[in-house]
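A quick write-up on the structure given underneath.
One protein chain is absent from this view; the other protein chains keep their places.
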Amino acid sequence: MNESGSVVPFIIEDKDQAEAERSGGRGIAFAEAKRMAEALVFASAAPVSSKALAERLPDGVDVRAVMEELREDYANRGVNLVRVDDHWAFRTAGDLSFLMSRDQVQQKKLSRAALEMLAVIAYHQPVTRAEIEEIRGVETSKGTLDLLLETGWVKMRGRRRTPGRPVTYGTTLEFLDHFGLEELRDLPGLDELKGAGLLSPRMPSNFSVPTPPVDPDALADDEDPLTDIDLEELGLLTPRVEDD
Amino acid sequence: MNESGSVVPFIIEDKDQAEAERSGGRGIAFAEAKRMAEALVFASAAPVSSKALAERLPDGVDVRAVMEELREDYANRGVNLVRVDDHWAFRTAGDLSFLMSRDQVQQKKLSRAALEMLAVIAYHQPVTRAEIEEIRGVETSKGTLDLLLETGWVKMRGRRRTPGRPVTYGTTLEFLDHFGLEELRDLPGLDELKGAGLLSPRMPSNFSVPTPPVDPDALADDEDPLTDIDLEELGLLTPRVEDD
């Protein structure tokens, strides 16, 4: 099959031997498990859970190790192995998007409101509707939440164990998959936002100025004393791009 | 990215350099063309013709050479690149076909009617067939109810202590499991359905959504448990006498 094998010596000639070597001496069983996992995940359009793989692979195989090796194998290829919240999927490489997007079906576009609500749900989950409204400062317009549920990116997670038992919302596996996130911790800027206290329902105590005005007349000034807070120090002063 | 590269020399270290080498000194453009071809074939819903690939790949690339190399790359993997009448496609390696389940369970979508009935049973349980019909305003076909029982999401709970002793229906543990609910009371109530945009905000004032019972298995005050005789009567248990 491989006529030029002798010219390109590192192409795997003998499957068993070469694979065993490749898997760091883990043996033929490991190499075979890799092939099996590869086949299972490659065949599926949807991410396959590690649990499901474990059930299909021979007993005693370290699924995580298998998948990590496969991920490396594919790291520089046109197709990559990606992890989505302990599920695995093959996806075309991100840098080839210019090649792919040509004749694809037009995606349904989310409105600005829906997108903003999606972000609120993603970063603040589990979050109730009342909390979403408090953050956005506006009543949820009819159909926006409904629309997000319909996309499959947002789900009802459960109910808050507080009086009134409000339903809590969160994001789904499809959300992570769609936006290319391994897990929720990979949400862009999550750590900075958390550090700045911007993901808390209440204003963090270090957000306000504790010093009461010494001179009451100073308040009559047009300048608000709050502007003196050095929020830069708190990491709140991220440079922003003017987008509208 | 690949830290063990030095131990396993044929793992691609530096994409550009290694790929160039791998492609027999054909250069970076060739290596990149391979990645592109790989992604295109992977993402395509049907086998991709060499002609179509030639149109997408950079000018001057030897498509045939690219594809033959890719085919070699995948020769011993869990997935193979196959050529069918000058079209290219990925296929699970033949020796792994046992992994792909032969006797596929056909995933069936519940019909609209079944879904509606299931929802009524979930919210209004314990509920009799007559009550379901009253709520839905349509007659229930025997088949739909049977289908729901077949899904394993709905069960007969008991019999209502009213004339005719109608059977009462309710949901099962599998129902909660499938829909990701911790308990029945996690089903959203009237306000939540309105808030999520699933129910019009302007429902008549006498409209209500019942709160399902806390313990799904506890019998209601007017419910009797199902006995073996009941089950026999309902045709769910083969009568003990007639065993031919």
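Before moving on, here are some points about what is shown:
Labels A and B are assigned to the chains in the order they are written; within every chain, residues are numbered from 1.
The rule is simple: a contact is a pair of C-beta atoms (placed from the backbone, for glycine too) under 8 Å apart; a residue touches a chain by one contact, two chains touch by 3 or more.
What we mean here is this: contacts and distances are computed from a predicted model.
Per UniProt, the protein behind the absent chain is "Segregation and condensation protein A"; the candidates were "Segregation and condensation protein A", "Phosphoribosylformylglycinamidine synthase subunit PurL", "Acyl-CoA dehydrogenase" or "ABC transporter permease". Summarising the interface, subunit A meets the missing chain with residues 40, 42-46, 48-49, 52-53, 55-56, 89-94, 97, 100-101, 104-105, 107, 112-113, 115-116, 118-120, 122-123, 130, 133-139, 149-150, 152, 155-156, 163-164, 166, 177-181, 187-189, 193, 196-198, 202-204, 207-209, 212-213, 216, 219-220, 222-227, 229, 231-232, 236-237, 240, 242-243.
One chain of the complex is left out; on subunit B, the residues touching it are 39, 42-46, 89-92, 99-101, 104-110, 112, 115-116, 118-120, 122-123, 135-137, 151-153, 174, 178-181, 187-188, 191, 193, 196, 198-200, 202-204, 207, 209.
Criterion: only the chains that are shown with their structure count from here on.
Taking each chain's centre as the mean of its C-alpha atoms, subunit A lies 21 Å from subunit B. Put simply, subunit B touches subunit A in their complex at residues 1-2, 4, 7-12, 15, 19, 22, 24, 34-40, 42-43, 56, 72-73, 75-79, 90, 92-93, 96, 99-100, 180-182, 185-186, 188, 192, 195-198, 201.
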